[in-house]
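One chain of protein is taken out of this complex; the other chains stay put.
Order as written gives the chain letters A and B; numbering starts at 1 within each chain.
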Amino acid sequence: MTNREIQEISCILEAVREQKPIVHHITNYVTVNDCANVTLAIGASPIMADALEEIDDIGSISSSLVINIGTLNERTVKSMLLAGQKANERCIPVILDPVGAGASALRNQTVEKLLQEVKITVLRGNMSEIGFIAGVQKGARGVDAAHNKDSLENSAAMVQEFAQKLNCVVAATGAIDILSDGQRMFYIKNGQAVLGGITGTGCMCTSLIASFCGAGKDYLSAAAGGLLCMGIAADLAWPKTQKAGLGSLRMAIIDELSHMQSGTIEQYANIVIPLQTD
Amino acid sequence: MTNREIQEISCILEAVREQKPIVHHITNYVTVNDCANVTLAIGASPIMADALEEIDDIGSISSSLVINIGTLNERTVKSMLLAGQKANERCIPVILDPVGAGASALRNQTVEKLLQEVKITVLRGNMSEIGFIAGVQKGARGVDAAHNKDSLENSAAMVQEFAQKLNCVVAATGAIDILSDGQRMFYIKNGQAVLGGITGTGCMCTSLIASFCGAGKDYLSAAAGGLLCMGIAADLAWPKTQKAGLGSLRMAIIDELSHMQSGTIEQYANIVIPLQTD
Partner (left out) sequence: MTNREIQEISCILEAVREQKPIVHHITNYVTVNDCANVTLAIGASPIMADALEEIDDIGSISSSLVINIGTLNERTVKSMLLAGQKANERCIPVILDPVGAGASALRNQTVEKLLQEVKITVLRGNMSEIGFIAGVQKGARGVDAAHNKDSLENSAAMVQEFAQKLNCVVAATGAIDILSDGQRMFYIKNGQAVLGGITGTGCMCTSLIASFCGAGKDYLSAAAGGLLCMGIAADLAWPKTQKAGLGSLRMAIIDELSHMQSGTIEQYANIVIPLQTD
């Protein structure tokens, strides 16, 4: 990521705060409140709605769509599929969070179906989830292969290849976040390992990405913007709350997001020099 | 609102803290935790239950009912209707929060049906939602008309007229909250615009109103009490948390509500001299 690219990302944040895009969420009931609050804190406007009967109406007033399968069920999976298809018809970006991919056949089949029937704009998961899905896409053997790739270079190759295959942005979060649209690669080092001790930090990343995608058309930059905001918020919040504990950290992340400005991104973005992955 | 009226409202708060009325909620999964926590913080006792099979039982031990359509679906709409009808039979106050009215036909039809089949005690929404419903009640043309009324005087007339038509208390929140039972008008200036940056502050108002309605029979005063508590809590919390951010503000609102006493209301109520609206 170059300084120019970071500036472009920070411009999208300004657009989010100006345009207040409506972000339609079909998401889980575990972290939904946090997702709504980070969406508001970054300047966008969340609508949570999962009833099949209103999917089309809500989609018609939204600027982006989050599909998060965290607590999926038969009823909501139907809504996810319909919402995705309607968003495709309207050229509204669709951000998929395959929470727990690999943990159950229901989740795996739902992700498969979503990838087949909906054109995804950004796929955001942790490295393990992305690796699992990429592996499944390659066949059962691929799973192990993907899981054995533990170097940054191998992970980057997997993300880029999968982004090419899906023809979308893939954003795999981890110690270093790796993003690709199949051509360009972005690497982000912001963020704290301790985030794993708070539920929903991944879901919140996805909602932030969707907020950015609602205001910017370069979806790789939009995805990077969402992850930069979360990572920087954590970097700023953790030193202030480390002594207190994880409850305080969770609150402070929302605090930092609510103050996040384009200058904050430019000042604190901790990026990695692009690797040669092909 | 006169000083005497404020005193009556603050007496209801004392009654809430003494009687600990049970407030049955059928509400959305986005802000339900906050609704439960503000209900407890103000001294009442929340029960969240939406299964049709237990609606009657839960209603039989409750002092008021919240119907909040924030994440409605086919199953829960049935429960809302039954709960409302059972509450009517038992003369238990019903507080309706038409979250997102105007955003989908499902929401509009559900609100219509609830207003037709249930005697609502207090309708609490933001000015846009109330305006939309009032407009719908007048016919499709009325929607635009309602939205064009932007002066306080016009809004007040709309609220009063709609309260008369529905024969209930209408509480429309905004920069100035406007409440009417069709005759009397209350205006509340407490509260902070920044509350729009936190999800569920409207839902929390509704739960506070329901807490008051569970302990006081003058429902206009009860509705004003709920809104005063939220507004004052925000007024006290915001100066302490403005520098920190929205996560801290959200926590501090619960803090302030948990310390709210009758004297707090009397000291900080920021009311507007009644307008002549007819």
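FYI, a residue touches a chain if its C-beta (ideal position, glycine included) is under 8 Å from a C-beta of that chain, and two chains touch if they have at least 3 such contacts.
This is a predicted model, so every value here is computed, not measured.
S.K.: Could you tell me which of A:L72, A:V94 or A:L179 touches the chain that is not displayed?
M.R.: Touching the chain that is not displayed is residue A:L72.
S.K.: Looking at B:A41, B:A156, B:A215 or B:C229, which residue reaches the missing chain?
M.R.: B:A41
S.K.: List the residues of chain B that touch the chain left out of this view.
M.R.: Counting over the whole complex, chain B touches the hidden chain at residues 29, 32-33, 36-37, 40-41, 46-51, 53-54, 57-58, 61, 75, 250-259.
S.K.: Name every residue on chain A in touch with the hidden partner chain.
M.R.: Missing-chain contacts on chain A: residues 28-31, 33-34, 70-74, 100, 103-107, 196-200, 244-248, 250-251.
We take it that only the chains that are shown with their structure count from here on.
S.K.: At what distance in angstrom does the C-alpha mean of chain B lie from that of chain A?
M.R.: The mean C-alpha positions of chain A and chain B differ by 34 Å.
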